[in-house]
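Shown here: the complex without one of its protein chains, the others still in place.
When the chains are written out, they are named A and B in that same order, and each has its own residue count from 1.
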Amino acid sequence: MDASAPSPAQTSRALSLTLAWRFAAFQTARLPLVPISIILLFALAAIFADVIAPHDAQVGSLSARFRPPAWVQGGSSEFLFGTDHLGRDVLSRLIYGARVSMVVGFTAVIVAGVLGTTLGILSGYLGGWVDQLIMRVTDTWLALPALTFAIFLAAVVGPSEMNIVIILAAVYWTRYARVIRGEVLSLKERDFVRLAIVAGCSKRTIMRKQILPNVVNSAIVLATLMLGVVIVTEASLSFLGVGVPPPKPAWGLMLADGKKGLMAGYWWLTVLPGACIMLLVLAANLLGDWLRVKFDPQLRQL
Amino acid sequence: MSGKPLLEVAHLTTHYVAARGTRVTRAVEDVSFALNEGQTLGVVGESGSGKTTLALSLLRLLPPGARTVAGAIRFEGEDLLAKTPTEMRKIRGKRMAMILQDPMASLNPLFTIGDQVAESIRIHEQASRRSAGERARGLLRSVRIAAPEVRVREYPHQLSGGMRQRVVGAIALACGPRLLIADEPTTSLDVTIQAQYLKLLRDLQREHGLAMIFITHNLGIVAKMCDTVAVMYAGRIVESGPTRRIFAAPAHPYTQALVDSIPRLGDGRSRLRAIEGQPPDPAALPSGCAFHPRCPDVMEQCRTAAPRVFTIAADHIAACWLRK
Partner (left out) sequence: MKRFIIRRLGYAALSLILLSFTIFFFVRVTGDPTVLLLEPGASRADMEALRQQLGLDRPVLVQYWTFLSQIVRGDFGQSFYYRTPVLELYFSRLPSSLALAVVAMTFSLVIGIPSGILAAVRLNGWWDSAGKVFALLGLSVPSFLVGLLLILFFSVYLGWLPSSGSGTVWHVLMPAFALGWYFAAAHMRLTRSSMLEVLGSEYVKLARLKGLPEALVIGKHAFKNALIPVLTLAGINLVLMVNVAVIVETVFAWPGVGRLLFEGISFRDFPVVQATVLIGGAMIVVVNLLVDLLYAVIDPRIRYGR
C-alpha cells in the first residue's frame, strides 16, 4: 500500500460507489458552487436575521391571517411570502427558522462528530474490552432508528433548544464511531504508527498525533453528510411537536401549522418551509458527496 | 495439419483510453502471429504485458474504455473484426472458447454444475434440456470427473478447486470449439493438481484436435505444453518461435533473462538471478525499445528507436536491435 493518502474507511463498497456516483452527475473538478452558495445563503440569513427579517417572527396580527404570497392574487408586498394562521409573516419566520436549523444542525453535527470520533479512535486503537463495550453500545444504538430514539429522549428530558442539540448528538455519534473505528483499525497496521510505537511514544500521543490527523478528513466528510440527516430529524421533531419549542420558529413547526391550513388550500404554508428544508438538505448532501469524492482519490475514476 | 492457419493475427493493436482521451494505454501493440490446427502457442510475459488483453481482443470482449484500433484477425478464414456483435456471440463458446484463471469465481454460485455446463449447448445448438443434460454428463466424464450424475446437481462450492477447473474446461469444450484460449488456468491450483490438469488438457487437445493459446508466466509449463512461444513485453511480442529453440538459444535479452531466472538444481549458481527493475507502466512507456531501461546489453539506438522485427531463423523472430 502506498504511504501517501490514508486508506478510506471500509464502509461497504456499495456505499462508496453510490456516493461517488450520486455526485458524479453534478461534478465539477473545482469547488461545487451551487451547494456552497445555498448553504452560505441560509447561513447569512441565520446570522443577519435580526437585520433582514421584515417583520417580527413570533408575533402576528390577527387581522392579517392567511395572506397569500405577494405574487398571488390577494397578496401584497408587505408580506412577501404570505402569512400564517396567526398572521405572522412567513418570510420572517423562514429566516429565523434558518437560524434554528443551522444552529441546531451545525452544533449537533460537531458535538456528535467530536464525541463519535473520539470514541471511535479509542475503540479502534485500544481494542480489548474498551472496544467491545463501545461497539456493543454503538451497534445497539445504531439499531434503534434515530427518529424514534430522538423522540423518546425528547419525551424524557423535555424539549428545549439546548436539549435538542444534545439529543441529536447523542443519537448520531454512533454513525461516526463506527466509520472512524474502521479507519483506525486499518491505520493501526500502517508503518508510521508502528514506527511511533517502536520509538516509545505513549498510546495517548500516538492517538493524538498519528491517528487523529489521518481520520480528520473522513470525520469532516461524514459531518457534512450528517448535516442533511440531522436537519431532517430536527424538522421531524419540530413537526411532531417535540422539537425546539414555540414560539421560536422552526421549519418543521411551520409545516405542522401549515398542515392545518392545507385542506383549505393555503399551500404556501407548506410548500415554502418545505422548499427551504429541501434546498438546505440537498446542498448539504451535494457538498458531502463532493468532499467524499475529493478526499477519496480512488473514487474519482468513477 | 492442413496448410492454412486456423488463426492469423496481423498487427493487432488495442488501446485503453481514459480521462477523456488524454491517457492512452497501449495494452497490445502491433502483435502478429499465426496458429495452426492442433498447435499450442504459449504466450509468456509478466503482469501488465498485455497477455489477457490480447486474449480478450481475439474474442472481442474488451472492457469499456478499450478498443482494438488497428490490425486484423482471421479465424478459420473469416475476418473477426468485421463481425457484428450477434455474429461474434455465435462464435464465442462455440468455435472459440476461453478458460479463466480462478475457477471458483468463474462459476456462478447460485446455479448447479449441470445447468452451467449444459447452458452453452442449449443456447448454441438449441438442444433440448434433456439432451443437453446428457451431453453435460458426458462432458464431465470426459474431463475425468467421477460420478457425473451426482455432480450435475451440485453447486460450485461443493467441489474442490481442481474439480472446478475441470468443470470450467468442460464448459469450454461443450460445443466442440476449434480454438481454446487458456488464461493462466493452473495458477490458482495446487501444484500437485496442476500436473494432472495439464495432462488432461493435453489429452483433450489430442482427442479433439484443438488449437490452444496458453497464457502463462510460468516457463516450466510452456516447456511442457507448447509447440511455439510468443514472449510479450509492454504490449509487444519481443520474440516468438518454436519452444525448444527459444529455450536453447533465446534471441532477445528479455527472453534470455527469463530463461536464466529459472532456478535449476546443480547448475553451479549460488544466487538467484532476477531481472533488474520493474515492468513499465503501460500508460507511460519508455522511449524507443520498452525494455531498454532494464536491458543488460542496451545500445544507444535502443533508447531512441523501437526495434523492428528481425528474422533469426525460420519461424523464429525477435524484435531487438542486437539481431540486426
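Convention: a residue touches a chain if its C-beta (ideal position, glycine included) is under 8 Å from a C-beta of that chain, and two chains touch if they have at least 3 such contacts.
Source: prediction; values computed, not measured.
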Among B:Leu100, B:Ile113, B:Ala127 or B:Ala318, residue touching the chain not depicted: B:Leu100
Candidate in contact with the missing chain, chosen from A:Tyr96, A:Tyr125 or A:Phe149: A:Phe149
Absent-chain contact - pick from A:Glu78, A:Asp139 or A:Glu189: A:Asp139
On subunit B, residues whose C-beta touches the chain left out of the figure: 59, 61, 64, 89-94, 97-98, 100, 102, 105-111, 119-120, 123-124, 157, 168, 171
Missing-partner contacts on subunit A, residue numbers: 13-14, 17-18, 21-22, 24-25, 136-137, 139-141, 143-145, 147-149, 151-157, 228, 232, 235-236, 239-242, 255, 258-259, 262-263, 265, 267, 270-271, 274, 277-278, 281-282, 285-286
